[in-house]
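What you see is the complex with one protein chain gone and the rest in place.
Chain IDs A and B follow the sequence of writing; residue 1 opens each chain.
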Amino acid sequence: MSAVTRRRSPWTHFVVQNVPLLLALFLLLASLIVYVVLFYGNEHRIPGNFEATSISNNALPLAIAATGQTIVILTGGIDLSVGGMMDITNSVTAVHMHDSPGSMVLWSLVVILIGAAGGLLNGLLVAIGRLQPILVTLATLSIFQGIAIKILPTPGGQVPPSFTNLLTNPNRPTALIYVALIILLWLIFRRTSFGISIFAIGNDRQAARANGVNVLWARVGAFILAGIMSALAGMFLAATTTGGDATTGDAFTLTSIAAVVLGGVSLFGGRGSAIGSVAGAFVLTLLINILFFANINPLYQSFYEGVFLIGAVVLTVLIGRYLRRAT
Amino acid sequence: MTVKESASQPEVPAPTIAAAIEGRGIFKAFGGVQALDDASFAASFGEVHALVGENGAGKSTMIKIMSGLFPPDSGIIEVEGREVDLRSPVEAQKLSVGTVFQELTLLPWMTVAENLLLRHEPRGVGGLIRRGDLVRRAEAIFADLGIEHIDPRALVADLSLADQQVVEIAHAVDRKPGIFFMDEPTSSLAEREVEWLFRLIRKLREDGTCIVFTSHRWREISSIADRITIFRNGRNVATYPAMELGEDQAITLMTGRSVSAMYPEPPSLEGQEPVLEARGLSGQRVEDITFTLHRGEILGVGGLAGQGHRELFLTLFGVLKPTAGQIVVDGRPRKLRSPHDAIRAGMGIALVPEDRKREGLILPMPIADNLTLPILRRVSRLSVIEPDRERTLVRQMFERLLIRASSGRQLVRTLSGGNQQKVLIGRWLLANTRILLLYDITRGVDVGTKHDIYELVLDLARQGCAILFYTSDTEEMAHLCHRVLVLREGAISAELQGPGIDPEQVVAAAVRGSVRA
Partner (left out) sequence: MIRLRTLQDYAPSVEVRRVIYAFAGAILLFVIGQIVHPGFGSRNSIQEVLVIASFVGLVACGQMFVILIGGIDLSVPWVLNGAAILFVTSALGQNSRILFAVPLVLIMGLAIGLVNGAGVAYLNIPAVVMTLGMNGIMQGLTLGISNGLTCSSCASYAPPILQNIVNGKLFGIPGELLLWLGLIIVVTFALGSTTFGRRIYAIGNNAEATYLAGIRVKRVTVALYMLSGMFSALAGIILVSFGGQASLGMGDPYLFQSIAAVVIGGVYILGGRGNYLGTTAGAITLVALVSVLLAENMPDYGRSIIYGVVLLAILLLYGREEREA
């Protein structure tokens, strides 16, 4: 064949193939810097333990939900029931969990099971029922929301303080340990057959099938994982807020998608990293704080979030185009 | 003159070795179409067996069934004499059957290494994939197969179509199949890669592999096949040792018609005025192209794949923006910002792309809608569509092109490939196209329809249409065109005057450049 062409170094490949992820991390860094600067401007000191703790506690539920959403989006689908599942589990946690290790372990397992069950429902309807994910999860969102309200008709309930300390300790940023755990689990996931099959399906479902990937069960599995992550997110949310509310999860559906998009994951599937989504979750959380310290009228908060979301995506598209042309 | 085909199964020279794989009495229908009608096929170990026939004759379907992609409606498949029930390509692989299908099964946003070793990745601690070893193993596979120029770390989507095909072949060969099917493996490959593939095939044959492949290029078939089986209308018409079958005889068996002159004579060009000019045209992958195209002229654009042909055509059609130079139509420089600008009345440029199913036709819509899409204004008044006017125009095209369909309302996706191509060309005829850009329109088209297309192209040229013609088949280009421009690295490296261009010269100019004839 033809002569050997010069090979690019592994690092060049990594950079070129991971531009969206790197952009997301860069965005995170930029947000942190802006936040620190604004904070200093207001409080005349750099953010400390308290700030780090509250930011990570606030970001963690979103990060967990975004990770689940990432897995579904990677297969080319979408999960609109994330918020509904979070509604259910944060209500369940607030209502049923008592201050004893046995109760906490039991109900944590129940939460995971609920998430798996909801995910299984979504997955079966999509894979075997052959329905579009956006429509299935739109319907299950409604169902989950209804179930949540039945469990906890008005905000209330009480999450045991020791549980809160374990998950989202209000005194120390231990939430970051969970973030590290998510990243670790993701790196492992990417190296498993199941993880590869998720990417394969998102690339080209037919090709994946031709290569022997069990597309049906992989899609179901993706939704089950997302369900479990959403359920855990709801549990963490209850821990942070120390109480329950059957509607607080609702906003997380669209913000989890925003976090995934900011994280550089392609909405068409097949490309992206949950690490980016976690970064995206933190960026969104930092954004709220940035707006606060920039003394932006809180009524305008959504405006800036919207501009930011669109701006970040435009930037990714433009940089991607430029890089493609240059290489 | 038709050829009578034998009613019973034809005499197949007894192979010296038992059949490696055999299909008997295979029936398969899709919707209302009977793709295989009591078909049979057998191939042996240690031979290269070519499967030829027109589009729709059933060769691809036969291969897909014997690869386990889908089951036959009825019939028996035997591997090494034992009857098998192939439920999926994966099951077939377990029986040592490997296949390279026409449609690539590569995952575009994953790396070459990941694709090569999909589901067979090197594992480490806890069963987790070792990514470093992944690349090393891929390198080893490539080294084994003599592939040096593809980087395993590259994303498949960043590779050229030819390189993707090479990876697909490497993927299949790495599984060490005892029975190896390849459906049109050379359609995206250029000369050099075809040589590589044939070296590979010869080595596999030495190792005792049974190799079955399909191709529409007679030169390839005659150079490497041991035996040739011809399919027509869903059944096996004949099997011959390659040496005993001539091209004309093969074509006759494939089409059921005798072959008159394959390539009609191009009409003479006498002082026709220029209608399209490129002056110093540069852009994506295109360097300083200057040429003139005259009314009634068929100008070929040749060269190896990926040398800027596609980009040149897309630039002339308004899809890509030139970075320098001009496009001149009827003597005036024009700015083409989109196909809309190129198509409009007064300009009359049309592009017939190679992938008619994805880029040309809108399969789920009726023939009429497809035909009139660029000229909606002519079949409507004040934006309201007038069905009568549309029907008249549609009927015109049906008659002129002999489109075989029940009516203009029939959906394009239910048509045969040849008829689909006719609808696409019909669309541009209706749009009063004066400058026709034909991009590889005979790729994957069977012999019979190819001939019809040649006749049509020449007819259009006779009527004054100016035609820019790109094809991957150098024979075709050499015979049909008045002139041929050879592109190399985006620039014109040679200009060959017809009639009677020597295809060898085209190839030489493509590889070496700077040949004036």
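Please note the rule applied: a contact is a pair of C-beta atoms (placed from the backbone, for glycine too) under 8 Å apart; a residue touches a chain by one contact, two chains touch by 3 or more.
Computed from a predicted structure; not experimentally measured.
Visitor: For the full complex, which residue in A:Val15, A:Ala52, A:Ile112 or A:Leu131 touches the chain that was left out?
Guide: In the complete complex, the chain left out is touched by residue A:Leu131.
Visitor: From the listed residues B:Gly331, B:Gly346 or B:Pro364, report the one that touches the chain absent from this view.
Guide: B:Pro364
Visitor: Pick from A:Leu267, A:Ala294 or A:Leu323: which residue touches the chain that isn't shown?
Guide: A:Leu267
Visitor: Can you list where chain B touches the absent chain?
Guide: 31-34, 56, 70, 233-234, 317, 319, 338-340, 342-344, 351, 353, 358-365, 369, 373-374, 376-377, 380, 383-385, 406, 409-411, 414, 416, 427, 431
Visitor: Going by the touch rule given at the top, which residues of chain A touch the chain that is not shown?
Guide: Against the missing chain, chain A presents residues 78, 125, 129-132, 134-136, 138-150, 153, 205-206, 209, 254, 257-258, 261, 267-268, 297, 299-307, 309-310, 313-314, 317.
Rule of thumb we're sticking to: only the chains that are shown with their structure count from here on.
Visitor: Could you give the separation in Å between the centres of chain A and chain B, each centre being the mean of its C-alpha atoms?
Guide: The mean C-alpha positions of chain A and chain B differ by 44 Å.
Visitor: Which stretch or stretches of chain B touch chain A in the complex?
Guide: For this pair, the touching residues of chain B are 69, 88-90, 93, 101, 103-111, 114, 118-119, 121, 126-131, 135, 146-149, 151, 153-155, 192-193, 196.
Visitor: Under the definition above, what is the set of chain A residues touching chain B in their complex?
Guide: 1-5, 7-8, 10, 13, 17, 188, 191-193, 196, 199-200, 202-204, 206-208, 210-213, 266, 270-271
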